[in-house]
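Next up is a structure, given as structure tokens.
Omission of a single protein chain aside, the complex is shown with its protein chains in their original locations.
== subunit A ==
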Amino acid sequence: MADAAVRCLRDGRLDGEHAPALAVQGSLHCCPLAARAMLHLAAAVASNAAAGKAQARGLVVVAFDRSPEVYLDFMRRSGLDSNALGRCVRILDCYSDPLGWKQNIRSQSHQEDSGTPCSTNKDNITIFRSVKDVDKLLCSIIDLGRGFEGESKTYFSVAVDSISSMLRHASLQSISGLLSNLRSHDQISSILWLIHSDLHEPKFSRAFECLSTMVACVEPEGVDSVYGEDRMGNISFLEHNYSKAKFHVRLKRRNGRVKHLYEELRVEGYEVKFLSASSLSMEVNQSLLPKVQFNLELSEKERTDRANVVLPFEHQGKGEPIRIYDGRRSLPEAQQDPDLTKTALLDETKAPKSATAKGEIHYIRDSDDERPDSDEDPDDDLDI
């Protein structure tokens, strides 16, 4: 579930542990949707940071696949104003000039400004020019993250888009080294990355799954498409796949429990929507209810009658005080001491009444975005 994943990213790391990491996996069949989901998640992390709700003070986006403007544009549309963007978002631009060709050309034509490996024209975009050097990339990310203002120790989140492009320039070992270094760095609160799973051998995406605490798979809704064996046949499937997809999330919890969540991802215009599986199954149930000729519904009277039926296991006191064995006294004792039993029983019958008159329940919810009846395990954080 997107919300659950975003909550985990927002809450960040505990002292002495690795930062939570989310891997977003997409394939060619629904790659625009996976990229959208990534943009959405990054924007959600950034807006949490901007609102001060998150552990992180800001987000560093490492942009390989899309120009930084796309991120800024998307974040603006999702409600971040320019002030918040300037304060909480830094973009390491590995898109514009990944190998330094442009800079070489410029330095050949005029001799000046050749000594700036990371130049910026806007205050929150930094151009990075040697993507093959993974160590330098790590340093640049951390340097950018240190730039966020805050007291003493500031945390920040990192979004990498995408690992697949990085893998073209560096080896699997060095990239996974980079990610685990980032995760273990004590200022990084959370990290998320996008990987196109069908561009690599399966072992590559598994290796990155192992590094993550959460995996979000964007899978096509329909089965096959233009690129499959049935080439031209199912055009409508493809059309379908580009507007919605399945969004599977696997959360690894601290105590080792693994939770699977399933949602439907829809893109409508600029918006990315996540429909929960429960509402989906409701729709299915309603449509699956068989159409029969006789009436399956109960009338109002039938319903009240049914509610009044006393079932055999229910207490049938018929006006007398109900004797409930409370476990404190054994029965022979009670017979020996009739007075005591009487008072005890009286207490027993009175107590509930007084309780309803006096009692109050004070309940303060932990946080606003958590539903009171959510299926979150309250003891989940216990380390037993």
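In this section, a residue touches a chain if its C-beta (ideal position, glycine included) is under 8 Å from a C-beta of that chain, and two chains touch if they have at least 3 such contacts; residues count from 1.
Going forward, contacts and distances are computed from a predicted model.
A single chain of the complex does not appear, and UniProt lists its protein name as "Elongator complex protein 6", one of "non-specific serine/threonine protein kinase", "Signal peptidase complex catalytic subunit SEC11", "Small ribosomal subunit protein mS29" or "Elongator complex protein 6". Across A:Pro20, A:Gly58 or A:Pro98, the single residue that touches the chain missing here is A:Pro98. Here the missing chain is touched by one residue of A:Arg168, A:Lys273 or A:Arg303, and it is A:Arg168.
Considering the whole complex, the residue from A:Asp3, A:Asp73 or A:Asp133 that touches the absent chain is A:Asp73.
Where subunit A meets the chain that is not shown, the touching residues are 28, 31-32, 35-36, 67, 69-70, 73-74, 77, 95-99, 101-102, 104-105, 164, 168-169, 196, 198-201, 226-227, 231-233, 235-236, 238-239, 242-243, 269-270.
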